[in-house]
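Apart from one protein chain that is not included, each protein chain of the complex appears where it belongs.
Here is chain A:
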Amino acid sequence: MAASVVTWAGLAAIGRACGHIRSRLLGSSSTLSQVSCLHTSTELNSKHWERKNLIVYPPQQKDEPCRSAEIYHCRRQIKYSKDKMWYLAKLIKGMTIDQALTQLEFNDKKGAKIIKEVLLEAQDMAVRNHNVEYKSNLYIAESFSAKGKYLKRIRYHGRGMFGIMDKVHCHYFVKLVEGVPPKVEQKTGFDQAKEYVEQLRNRTIIHSL
């Protein structure tokens, strides 16, 4: 009888505890992967993408590890939807440049041809202007799409009704980095479950006997 009595306060406490555990799980997983803990929004990055190619670093000493070259390139106002472009951008993120070019060449989407042109331009720029030694030694560190300026037109409906049609445009941004792409650890469900159970076991109960 006493075990079956669950007060509202108790339920609320359990709910809070679950949320706490979930947030702790999320916190631990994000510290393991490098990029996802930093929330970099596309809006903040996209305005100054071209300017990122103009920063000059001071000369390195001989004992320092060699800084890899980073090349930023973008194309603005592409006549394509940003949501459809996102699929292609997510496809090539993290691949080597040769792999990305082959994938895009045999992809049937309209955006694939455009992204391929952008990648080839960026590769050419890297070799000519940014002192990259081997043009295949590049990988795609960041690739994303953003909303461009839309044109508005009228879409005529029946009965004298109308809608405003957006002629969608998007921007596409890519960052190439010299070197071998970093290996992303593939986490299985079993590993995640194991971690969860370990966390549950590591809890300490304070003020206990």
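Going forward, a residue touches a chain if its C-beta (ideal position, glycine included) is under 8 Å from a C-beta of that chain, and two chains touch if they have at least 3 such contacts; residues count from 1.
Keep in mind that, in the parts below, contacts and distances are computed from a predicted model.
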| item | value |
| --- | --- |
| Listed names "Potassium channel domain-containing protein", "Serine/threonine-protein phosphatase 2A 55 kDa regulatory subunit B", "Large ribosomal subunit protein mL45" or "cAMP-regulated phosphoprotein 19", matching UniProt entry of the absent chain | "Large ribosomal subunit protein mL45" |
| Omitted-chain contact residue, chosen from A:R75, A:H130, A:K147 or A:H169 | A:H130 |
| Residues belonging to chain A that touch the chain removed from view | 54-60, 66-70, 129-131, 133-134, 154, 156-157, 160-164 |
